[in-house]
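Data first, discussion second: the structure below is written as structure tokens.
The complex appears here minus one protein chain, its other protein chains still in place.
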Amino acid sequence: MKLSVSHVTRYVFETPVTRLIQSHRLTPSRCANQRVISWEVNMLKAVRGAAFRDGAGDWTETVSVDGPLDAFEIEVTGEIETEDFAGVLRDHREKVPPSAYLTPTARTWPSQPLRELAEDTLAPLDGRPAIERAHALSNAVADAVEYVPGETESLTTAAEALEGGKGVCQDQTHVLMAVAQMSGVPARYVTGYLFSAMPDHISEASHAWAELYVDDLGWVGFDPSNRVCPDDRYIRLGSGYDSQDAAPIRGVVSGGAGERLDVSVKVRDIAASEQQQQ
Amino acid sequence: MLSRTASHLYWMARYIERAETTARLLQMGARNALLPDIGGGFRNDWEAVLQALGQLEAFREKYGDPVQRNVETFLFFDASNPASVMSCFSAARENGRVVRTALTSQVWDAINTTFQEMQALHRMERSKLIVNELADWTLRSGALIRGAIESTQLRNDGFRFMGLGHSIERGDNTARLLDVKYYVLLPSLSYVGSALDQSQWATLLRSMHAHRAFVWTYKGEITAAKIAHLLILNRQFPRSLLSATQATVDHLDALARGYGITPKATSLARGHLGELAEAHVEDIFDEGLHQFLLRFMGRNGEIAQAVQSSYLVGVPE
Partner (left out) sequence: MPETFNEMIDGGQVRPAYQSLERWQNEMPADLRQMKQSEAEALFRRVGITFAVYGEGGDPERLIPFDMFPRVFTAGEWRKLERGIRQRAAALNAFLADVYDQREIIRAGKIPEHLVTHNEAFERAVVGMRPPRNVWSHIVGVDLVRTGPDQFYVLEDNCRTPSGVSYMLQNREIMMRMFPHLFVENRIAPVDGYADALRHTLASVAPKKCDGDPTVVILTPGQFNSAYYEHSFLADLMGVELVEGQDLFVEGDFCWMRTTEGPKKVDVIYRRIDDAFLDPLCFRPDSMLGVPGLMNVYRSGGVSICSAPGAGVADDKAIYTFVPDMIRFYLGEAPILENVPTWQCAKPDECKYVLEHLSELVVKEVHGSGGYGMLVGPKADQSQIEAFRHKITEKPWNYIAQPTLALSACPTFVEEGVAPRHVDLRPYCLVGERIELVPGGLTRVALNEGSLVVNSSQGGGVKDTWVLAE
């Protein structure tokens, strides 16, 4: 599938900030699942530097702007060709061992209900193939945590999301990671974009899902929000230990106050829009 | 030099100087209070002192009417008053402590000892403390620290930042002390030239340890014009506004030479010095002493601001 992405992040500061510095992971992963045709990250006035590909295979770039600054905009545009490997991440070069993704963070910290969810799901599947068990966990999470925006916050933990039974893709991903890790399955948080079949549909923001390490297959994506494994509608940016660690943009501002954030993400099917125009 | 280090040295010096000013005001207020009440306007001389320090509001909120005993406590020991001697010496020591390695052991000893003595005084019974002695102790301690700086510190950029702290604060302080006269006299101009007026000026001179200097330099009776000349324009008097501004310029010039860059602060200070050097007492009184002093403090503050942005934040403007 050929997809085009337009992702605009705009910060507005009520009181101007004196300095802004950010770490970006806004460039698609290099793997067989996707091939970049063109990709650009644009900002005004920013000094760029300290860029590298890390051990997890993600491209990271550092950006700073000296103020006073009352607004800052990051515009990501690009075209990419994707392929469907039924969720399996293929030919992705990375050096971090999967076992490093067994360590929980504050957001994926175990709780008794999480433990029970993991055990109840996997008990009947003893001895079944790992991929089947992984699917079961993903489905169980989708059942246990309903996709309802506005019920949780960015700091909500897996344990809290499960208790509330509602959440967004971030929460579902955290819960899936927690139950996987507790069951001895390495799991990580993945960020990216998702194409939705409705034309010109504006999605809530960037999407997130989990990758579980399945012996013989490697890293396999699971998107409990849509009850699927990522296919050619998904564009992968980067991964981490949780939503904060994997965030495509992490930043700090000095001075200033009253930060407001607007994000708009548009993902289009290039072939479909060309047809429409004809 | 690390900007933060420079900043700590600069502020250390400013606080030492500020502690002395508070002590001088305390002395001046105590002495003025011994003179007969002039009535009207400000109810007493303590208000004038508090006003000059910009602390009248804060004092009223905490203590109500300015009673001498309370004012003494407020100006000397009150940690909630940022201008109290105690606050200033504590802040000076705290600034010094962070950059201990930039100070000679003599300087650190002098600051630390001052702080220890300060705490010992604080533990003493208030009734045993005499305000003049407290003020003398403060001035003596300040002199000890400054002497240690003068005689032991390497003449490097750190020395210049301490020097700047002293000279900028000193200019501001002399202007404030002089301005107290304005507040005291505010109620009625008819006192100008009266015996009371005379003794108030004399008190001001004494608090600046300038009485003898005045007598030797100007002879004869005390007049506002002569005093203004001494405290504003006399190059020989180390606390005059001109001397303080000259010192500021000298330190900034030394920094500019050392670094090979002449920042905004330097040109600003040079400009200010040029104007001041050409001023005459008559012009000052034409403008109005209070107006002139306000203007001076404003300019001095601008220089301080420029020192801040040129050197103390580490990223030049």
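Letters A and B mark the chains as written, and numbering starts fresh at 1 in each.
Simple rule for what comes next: a contact is a pair of C-beta atoms (placed from the backbone, for glycine too) under 8 Å apart; a residue touches a chain by one contact, two chains touch by 3 or more.
In this text, all values refer to a predicted model and were calculated from it rather than measured experimentally.
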| item | value |
| --- | --- |
| Visible chains that the absent chain touches, using the contact criterion stated earlier | A, B |
| Touching residue (missing chain; options A:Thr60, A:Ser111 or A:Asn139) | A:Thr60 |
| Contacting the left-out chain in the complete assembly, out of A:Gly67, A:Gly164, A:Gly218 or A:Gly251 | A:Gly251 |
| Contact partner of the left-out chain, one of A:Ile37, A:Ala51 or A:Ala86 | A:Ala51 |
| Hidden partner chain, residues of subunit B it touches | 1-6, 97-98, 100-101, 105, 157, 161, 255, 259, 261, 311-316 |
| Touching residues on subunit A - with respect to the absent chain | 19, 21-23, 47-52, 54-56, 60-62, 64, 95-97, 99-100, 102-103, 241, 244, 250-252 |
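In this section, only the chains that are shown with their structure count from here on.
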| item | value |
| --- | --- |
| Averaged-CA centre spacing for the pair subunit B and subunit A, given as whole angstrom | 60 |
